[in-house]
Each structure stands twice: as C-alpha cells, then as structure tokens.
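Can you keep this structure in mind? I'll have questions shortly.
All protein chains but one are shown at their positions in the complex.
== chain A ==
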Amino acid sequence: MSTLERRYQRLIRLFYPAGYRREREGEIVGTYLDLAAPDKKRPSWREVADLAAGGVRQHVRATEVTELRPGLRLAGLLAMATATALAAMWALIETAPLSPEITRHVPHVGPFRALGIGVWGLWLLAAFLFALRPQWSRPAIGVALIATVAVVPLSAVTEVSRPPLFILLPQFVLGVLALAAGHMPRVERLIPLAVGAAAAAILRPRIDYALIYFSETPRFVMTATGLILLTVALLLAAALGMTGRSRGGWALLLLLGPIGLVTVPELSVAITANLYDEHNATYRGMAATAALVIVTATGLLLVALALHQRLRPHTRCAACGSPIRGKTPPAHV
C-alpha cells in the first residue's frame, strides 16, 4: 500500500461514518488513486475539503434513514416551547415592581432594571413568529440567540445587571435546538406560545415584587421547568415507542443536555452537598456541573448513534453480496 493511499484512507476514516466507510472506502480511495499523478505523495487541500464535505453529507444522510431527523424536529419543538416558557417567566420577574424595602439606587435602562428584558422580549417575539410567520421563525430565533450572547458584554460596558450565565446558557442551548424544529402544522407551531402563556399565568399570582435571579424562586422555576420537560419527553418517548417509532427516544436523548443545563443550580447543589457539604449554589460548582452535563449528554448521544449505526441491519444483494442502499432498494441483479 502506497503512502498516498494510506493518507486517503486516513482522511476517509476521519470524515466519514463507519458504516459508509465499510461500504465505500475502497471505491473512493481507488478513484482518487486513478486520478492521481504518478509522483503525487499527499492529497491536495481541495481533496481534503472535498472529502470533508462528502463526509458531512454522509453523516446528514445517515440521520435521514433513521428516525433521528424527526426526533430532532420534535426536540426542536419542545425546546422552543421551553425557551418561550422561561422567557415569559423571566420577563414577568424582571418587570414586577421593586420592593419598597429596596431604597438604594439600582442601575437601570429606561423603565427596566436589567438588560434581560430585551433578550426575553426577543424570545417572545420569536415565539409569535414561530406560530404565525414560520418563514421568519429561524431568523427571529437567530436574533434572539445573538441577543442572549450579546447581553453579557453589553452588561459589562453599561454596568446594568443582566441575567446570570446559568440562565443565559440553557436559553441559548434551547434556542439552538429550536432551530431544528423545521416545518410543521400550524397547531404544533402554536404550542410554544400556549406553553409560554400558561407558564406566565401560573407564575404571575406568585410574584409581588421583582426578584433577583439568585433567589430561591428562579431556582425553583428552573428545576420545575427541567422536570416538566423531562417528564413530557419521557412520556412522548414511551408513547411513540409503543407504536414502533423511535423519534421520541431520539428527542429525549437530544433534550437531555438542555434539561441538565436548565436544572444546573439544583444539580450543582445536589452534587456539592453530597461531596463537600456545600449547600449553596456556587459559581464554580455550577460551571463544573454544566461542563459535566454537556460532556455526559453529548457522550450519550454519540454512543446511541454509534450503536444504532452498528446494529442497523444492512441489506445485501443476493447475487453479488454488495450492500444495497436507499430507503426502497432498487432492483439489483
């Protein structure tokens, strides 16, 4: 085997899914070698880019033949509903009047005491567009995502308080997942708006005065939201699983990360209380818990994908034994 051949193989192993490699590695490498000049020693950067793009296409294609794509859409819808509910509740918390006991000066922007109201307003606008103007929902979610990130440096410059990172990070991750919601019937598109309105209606009577994000109520709001999302995802996975569809299971797997991030303050306290007898949510504890959640959720998803690829039965041609691809295998003799 030549050095050039080994280099092409290495690139294919780097970029392509395992199942596809087993099927096509020899063919692709052979074609590259047929095209190569006799004195060629290494792949060009154009060939590396071609293989990288081809690998991405195959990874996407691999999701199309499973229920992962529908699962991603379902997870996107649930993520959008959760992001809307949280935005509605945070907007309520920020716009409630200040307690008369607070006499010191609180920096503010216009009538608001924190920059978060702009972020939550954009999320609620995104929910409206998600329901009523689907073609604008992705740009609107994109703008809300940018605002969720931009509020951090803006707060540093203006010295006006902002929502803490343990609230902004799950909102951002939920928003990214919501981008995958895609096209769906109008009734389903109304779900985030309905969930947001219900969450605000439940929370409103319980808020007399503006609350700071580090108090018990926001922590309770996040834990309750995370548990409700987990319960809904579990029920959907079970219900769809009983009809032989795995999209609910994929949605649950995709939502594990966001659920973990939404409940980070509670998870962090649970972990530090057990390990270090520390019963308050500290910044360091929450950062470590968030990292643990991201690594675990990503790892679980990757393991599930790898297992699915490995266990998926391959159809082979009875005549020549070569793999037959596609949703409806064509006649192959």
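Just so it is clear, a residue touches a chain if its C-beta (ideal position, glycine included) is under 8 Å from a C-beta of that chain, and two chains touch if they have at least 3 such contacts; residues count from 1.
The working rule: contacts and distances are computed from a predicted model.
Determine which name in "Transcription regulator PadR N-terminal domain-containing protein", "Transport permease YfiM", "Ferredoxin" or "NADH-quinone oxidoreductase subunit K" the UniProt entry assigns to the undisplayed chain of the complex.
In UniProt, the chain excluded from the picture bears the name "Transcription regulator PadR N-terminal domain-containing protein".
Quick one: say which of A:4, A:28, A:114 or A:169 touches the chain that got left out.
In the full complex, the listed residue that touches the missing chain is A:28.
Which one touches the absent chain: A:54, A:142, A:182 or A:241?
A:54
List the chain A residues touching the unshown chain?
Residues 24, 26-35, 46-47, 50-55, 57-58, 61, 317, 320, 322, 325-328, 330-332 of chain A touch the chain absent from view.
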